[in-house]
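With one protein chain removed, the remaining protein chains of the complex are shown where they sit.
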Amino acid sequence: MSITNESIWAASPSTTRGQPTQLSSDAKGERLAYATNKSIFLRSIDNPAIARQYTEHKAQTTVARFSPSGFYVASGDAAGTVRVWDCVGEGITKGEYSIVNGRINDLAWDGDSQRIIAVGDGKQRYGHCITWDSGNTVGEIFGHTQQINSVSIRQQRPLRAAAAGDDKKLVFYHGAPFKFNMGIGDKHSNYIYGVGFSPDGSHLVSVGADRKIWLYDGKTGETKGQIGDGEHKGSIFGVSWSKDSRKFVTASADRTVKIWDVEAGKSTQSWTLGEEGAMAVRDHQVGVVWPPGRSDNLLISLSLSGDLNYLVEGTPEPRQVISGHQKNITSLGKSTSDNKETLWTGSFDGRVCSWDVASGTAAEIEGEGHPGYVAGLTPTSEGAGRIYSVGWDDTIRSIDVAAKTYTGSASKLTGQPKGVAAGDSTVLVGTAEAVEVFQDGKKTGEYKPNFPVTTVSAHGAVAALGGEDGSVQICKLSGSSLSGQTDIKASRNQISTLEFSPDASLLAVGDLRGRVLVYKVADGSLVTDRWTAHTARITSLSWNEAGTHLVSGSLDTNIFVWSLASPGDWIELKNTHKEGVNGVVWIEGGSKIASAGVDAAVKVWKVEGLK
Amino acid sequence: MNPSNPPQTAEYGGDEVSAIVLDPGYSTTRAGFAGEDAPKSLIPSYYGKYNADGQEKLVFGDDVFVTPRPGLSIHNPIGKDGIVEDWDMAEKVWEYSFTSRLTGAKPGNPFHNGLNDIPSEELPTEMEVESEEKPLADSPLLMTEPGWNPAKAREKTIEIAMEKWGTPAFYLARNGVLAAFASGKASALVIDIGASNISITPVHDGMILKRGVQHSPLGGDYISSQIRALFKKNSPQPITITPHYLISSKTAVEAGQEPQAKYKTFPADKAPDASYRALLEERTLSEFKECVVQVWPGPNKLSAAGPNGVPNEESARSSPGRPFEFPDGYNQMFGVDRFRVVESLFDAKAAIPDPESIFPAPTPAQTLPELIKASLGGVDVDIRPHLLGNVVVTGASSLLYGFTDRLSQELMAQFPGPRVRVSAPGNTAERRFGSWIGGSILASLGTFHQMWISKKEYDEHGANIVEKRCK
């Protein structure tokens, strides 16, 4: 009996409005590195459903960059720590260095993959130069008065480096060891967001909030001039060179990505992402990378929404847009139609995505959804298949499965939803005070148990309610009315989740302290109370189709698969989602499990030899 | 009973004589009979001192709160680090704790009270020496102590018990071990949140691991100082705590409005010392802690963003506030501030600065996560996972709402590998009197007689025996 990770469907990069986000590609142009929440994801460019995740950072991650050799990644976080780790083998951490007293905004490797300059916000200093393997000092970052946003190192000898930030000044360094050479403070009139040496070392470019692009000599730092004045209509957040050093690409808050020809000093192509209007902010282009080592002239830009836009030089439309979640996935559901399985995920920021299980690609649901926390998703066969969602805006909404859009219907709930579940022809929503019954999106009934409700579950004509005081009530569901059948005092702790087995003969109960119990639905008798290995709140339970095995996900970051036939022989997966698992579900006929959690990623686990 | 005889099982193991259990803390002293569920006597460890008729007078127990006598000043025999500083007074406070409610004041010697006419031949010569019966002459005594109590203090303790109180048998138990045992565990990481100290005591196979014992002053009194700092900065107006004894009447006012109360005033020569007022203010602060203060439950620090990127401060702000009414009638809602006053137990940077506070700004090393890290750093690598799987929370200040949740979160974040399990008695009494209850059970066992240090052994070996026997 074994369980192994099959794939990680990565989270989208974390972004902040009005702030650049760094993207990095390896030298071969195969993988992308970026920071999301407290993780770093390394994601295949050609198959975005393949990714690796590095989870050793203790604070919010901010940037990750591949070494030119391709063996290591250096990544920074909001606490000022840079970690260097192996990105080819096991992902072992090679070094952990405290650089500044605040957020690491950017870092750069030298051409030998030996030295790293990391920059950011701090008190005494805004950056530092170290060797990757021992953290020895190889120069000083000096001459800045405010946070540094970007740094670049010339990949050839003589070594040069440039760093710039909120003090509008670009500082040019000679190395190694890196020493202050000169400060250029009269070119940009606002924050500088990006600097970059061309791969051949001949040029240096800087861009910023003043929408300006300045070019300098890569060896001397001598200013060469400004190009494209007035073309970008918003802050320029990122810049990246083509591998032939003749062109570079810029990304801007004006929703455009532009390619520039250095010799001609002109833009040769421009893409505009998204549309004018209220939603335009999500299409601000906050980062860009032109992966070297590729033959298809692909470049990738990042929207504030986290979407990765695959742009091909010479083609006007994006080839592909990779969507996903940037924030904590708070709920997970599954629907099946025409033998095709689709996962549904809702996140803390209100986004709902559908995932094609076969390919691992996500699509964001369009239309008017929840503005915040999605508290539950449940599929129904209403219409041609609908997903009902509840959110902390205290509404229930529905999504058309085929069209992947909200239907537009929304009903107000009487309080904060604690869970949603679908019976034969009704949808139940638990709120602290009552259980509300909906049919076709309209409220048709209400039931008040004698305890504050914390979760609901339903199956055909039975429903189960869990309470704050550890009570579970099994109810009969007929039409839009509920009636209590069996009361169980399941736990001393709050009930956090409930799940009926596929034939509705058993009810699995999870509590706040990590206990999983199973009861017979018919008479409320205990089947097992042996499953106590979790140490924190059970967030999700799912039975396999045969009803023989139960999978549980918990805030303790672990996933366990339990067997009714041999209750003492469970399989465990530890540290699956950093900071907690929020959803687990069996897929592909019980051969795999999908999970989602606080790290905003979806993971697929292969289960073999169940006993 | 003749104290020079070795103790017999039947005399204080069984039903005949109950041992006394004394659990002295910085804020309160707990005393009671072994075998009972809760300490019968719960008195403040503070005592009062004033002058009357040219003589110095002392006030003990709840009486210190009662009358604001002129010049009454409040003192504590125990130092801020939880170790006794003033032994003479510690002895008096402790003695008061059991004589006031348990043993009662002993009747004077019948041969000397002048009421009895006794033939001289019946007058035992011994009685001449033992002119006054000692308060614990009949009762074995089990006392508790913090894990970092120095050898000198331990010896001094047994000396008082044997020589001043005349106890026939004595034991000194580490309160960390008692708390672990009371949770059914012989190995545990005991986290004690007391009034003057927070401490981490690793217990393994029933022994404390001294190198892992860590403590810092960020206990209940520190939290009070943070609440005071908050009150000074409060808006719409700074809050002054006026204790009940200074108020003759009050009327209800709207939230945030100036209090409408009539105050009592004391002329300078009739007023009690400032320390008296401070002690009474502390009672209001205790109530505030119970009703208002909340520990940010995590995950992550209050100043950080939650797992969703939303700043925790924002989430805290959006949760409903809690109202509090002060003795003078002033009342208001406390929002995110109710989390701030305890946050520095976990995050030194979050301390509310107050240059006038007697507590210096906390250092990162004094916070709970760092103390725990240091504690585990001081024990063998192999037993760390056992300790993390058996974390026991005790101490009255651990009852702060949300404390256990936050502790679990911090431990899980800091030690992602091993299984972390925190157990905290849900029962308030067990959390407040955990070590007393543990001592009460042990001392009531018939079999415990082998553990006692008898008067005879003490006489033979001297005070140093406590180091050998009470490890």
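Letters A and B mark the chains in the order given here, with residues in each chain numbered from 1 onward.
As a convention for this text, contacts are C-beta pairs under 8 Å (C-beta built on N, C-alpha and C of every residue); 3 or more make two chains touch, one makes a residue touch a chain.
The rule is simple: contacts and distances are computed from a predicted model.
> Missing chain, UniProt name, options "Cofilin", "Nucleic acid-binding OB-fold", "MAGE-domain-containing protein" or "tRNA(adenine(34)) deaminase": which is it?
Hidden chain identified via UniProt as "Cofilin".
> One chain is left out of this view; which of B:R30, B:R69 or B:K185 touches it in the full complex?
Touching the chain that is not displayed is residue B:K185.
> Of the residues listed, B:R30, B:R154 or B:R174, which one is in contact with the missing chain?
B:R174
> Looking at B:P150, B:G206 or B:P238, which makes contact with the chain not pictured?
Missing-chain contact among the listed residues: B:G206.
> In the whole complex, not just what's shown, which of A:A363, A:A432 or A:A533 touches the removed chain?
If we include the chain that is not displayed, A:A533 is the one touching it.
> Name every residue on chain A in touch with the hidden partner chain.
529-533, 568-570
> Just checking the interface: what residues of chain B touch the absent partner chain?
For chain B, the residues touching the absent chain are 171, 173-174, 177-178, 180-187, 205-207, 386, 390, 423, 425, 430, 437-438, 441-442, 445-451, 468-471.
To be clear about the criterion, only the chains that are shown with their structure count from here on.
> Given the complex with chain A, which residues does chain B contribute to the contact?
299, 304-305, 307-310, 408, 412-413, 416-417, 419-421
> In the complex, go through chain A and note every residue touching chain B.
For chain A paired with chain B, touching residues are 14, 37-38, 58-60, 326-328, 347-349, 535-536, 556-557, 575, 579-580, 598.
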